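One structure below.
Yeah, one chain of the complex is gone here, protein chain that is, but the others are all in their spots.
A, B and C label the chains in the order they appear, each numbered from 1.
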Amino acid sequence: MSTISRDLNVYGFSTEIRVRLSETDAVGIVFFGSFAVYFDVGRMDYLAHLGLHRFDGAIRDLIPGAVVAQEGCFHSPARYNDILVMHTRIAHIGNSSYTFHFMATNKRSRELVATGKLTLCWLDEDFSPVRIPEAFREVVRKFEGPLLTTA
Amino acid sequence: MSTISRDLNVYGFSTEIRVRLSETDAVGIVFFGSFAVYFDVGRMDYLAHLGLHRFDGAIRDLIPGAVVAQEGCFHSPARYNDILVMHTRIAHIGNSSYTFHFMATNKRSRELVATGKLTLCWLDEDFSPVRIPEAFREVVRKFEGPLLTTA
Amino acid sequence: MSTISRDLNVYGFSTEIRVRLSETDAVGIVFFGSFAVYFDVGRMDYLAHLGLHRFDGAIRDLIPGAVVAQEGCFHSPARYNDILVMHTRIAHIGNSSYTFHFMATNKRSRELVATGKLTLCWLDEDFSPVRIPEAFREVVRKFEGPLLTTA
Partner (left out) sequence: MSTISRDLNVYGFSTEIRVRLSETDAVGIVFFGSFAVYFDVGRMDYLAHLGLHRFDGAIRDLIPGAVVAQEGCFHSPARYNDILVMHTRIAHIGNSSYTFHFMATNKRSRELVATGKLTLCWLDEDFSPVRIPEAFREVVRKFEGPLLTTA
């Protein structure tokens, strides 16, 4: 799978996250694990923006996309009350899995703060991978355009 | 309801919690909200100790005890890697609700760190309060002895 | 100290919080401890709104307001992706401590979700309580009007 782009033009969606005190740690900066939550906010807001969270809605009964892999790189520290712009895209749709890419920048300083990936797998009720529905693919394909790789 | 006792003799159960980096904040000490989690660990470990977590087991289907109120007082700061001793008791069983009391001390310095309360309400599947089962009452009564107040 | 008002007119400030997946638990609703974080977001946003977060700024060196007590009551469950309106006020300023009141409502259903309190104590560098500065009092007094009680 491709590396995470740092070209803003590649990201069609962004959402803002203000750092909470609870997300920092005694080192004085944002705890690295808080970025897993931030990436997830990017994911949730992206899906809602495209009207795709109905696919994500039946939290309990059906699990349409479970996170199977996650990566983060932390380039510069973020601090209490910083505003992070979480640039979000779906970079790849495979057969039963798809991958988000994230680039978080500091809204005031414009510095690169973090990059990351989330890979989700579409599951049926028995937790077996199934092919991602055509309707989901179609919406993402339209939004992401030719940069989206598929399989 | 009675105030939270600081007499160790009153607490029949304790459990240890080591402070994780993620639970501290940029002030350099444990974030006050982390104590809500610590109190919940005290609750979970107490119930397991008395074999009562079967009542707490069917997480999804039946909700036997939902937290309806929580209190915390923070007496001295806790820090990364500190070991907290969470002294835990059930102080009161009412008709459909019951109340935990907590006193957290620092294992090394023996200082009082925090006190707290959790009140839980026994609910049926429609989220309506129901009387706490006799079996639960009996086990708690035996363990807590005459200090337990009931209604 | 007074009870927490449920009259919207009493609250001069509100801020919106969308429930993240990480803030829910296996019961299927928001974990009660997440409200400690939500109350803290209310506090932070209130202080920033009044330009008072410079008092809150020197996170490490001076601790102008440490949380010494916290309360929460949970009236109805909140769920993933719900939007909570966190109505926030300072209800009382004492000599060295002051108290926030919170009322969280569900933006879509308008249901009451939770009420809460945070009491903060103004500390000097040796963690000793000091009188809250006049400048802070003045700004809060102007904003809260005659409903603010003082000591």
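Quick note on the criterion: a residue touches a chain if its C-beta (ideal position, glycine included) is under 8 Å from a C-beta of that chain, and two chains touch if they have at least 3 such contacts.
Here the structure is a predicted model, which is why all the values come from computation and not from measurement.
K.L.:
Among A:V67, A:L112, A:V130 or A:L147, choose the residue that contacts the chain missing from this document, as touch is defined above.
P.N.:
Per the contact definition at the top, the residue touching the missing chain is A:V67.
K.L.:
Tell me which residue among C:G12, C:G28, C:G94 or C:P129 touches the hidden chain in the full complex.
P.N.:
Of the candidates C:G12, C:G28, C:G94 or C:P129, C:G28 is in touch with the missing chain.
K.L.:
Out of B:N81, B:S109 or B:T150, which touches the unshown chain?
P.N.:
Final answer for the missing-chain contact: B:N81.
K.L.:
Tell me where the left-out chain touches chain A, residue by residue.
P.N.:
Interface with the chain not displayed, on the chain A side: 26-28, 32-33, 35-37, 40, 59-60, 63, 66-74, 77, 127.
K.L.:
Across the whole complex, list the residues on chain B that are touched by the chain not included here.
P.N.:
Here the touching residues of chain B are 20-22, 28, 36-37, 40-41, 44, 48, 53, 59-60, 80-81.
K.L.:
State which residues belonging to chain C touch the missing partner chain.
P.N.:
Interface residues of chain C facing the absent chain: 21-22, 24-29, 31, 33-34, 60, 79-80.
By our rule, only the chains that are shown with their structure count from here on.
K.L.:
What chain sits nearest the middle when you go by CA atom centres?
P.N.:
Centroid comparison flags C as closest.
K.L.:
Could you grab the centroid distance between chain A and chain C? Build each centroid from C-alpha atoms only and quote it in angstrom.
P.N.:
30
K.L.:
Would you mind pulling out the distance in Å between where the CA atoms of chain B average out and where those of chain C do?
P.N.:
Using C-alpha averages as centres, the distance is 23 Å.
K.L.:
Of all the residues in chain C, which ones touch at least 2 other chains?
P.N.:
Touching at least two other chains: 28, 36-37, 40, 59-60.
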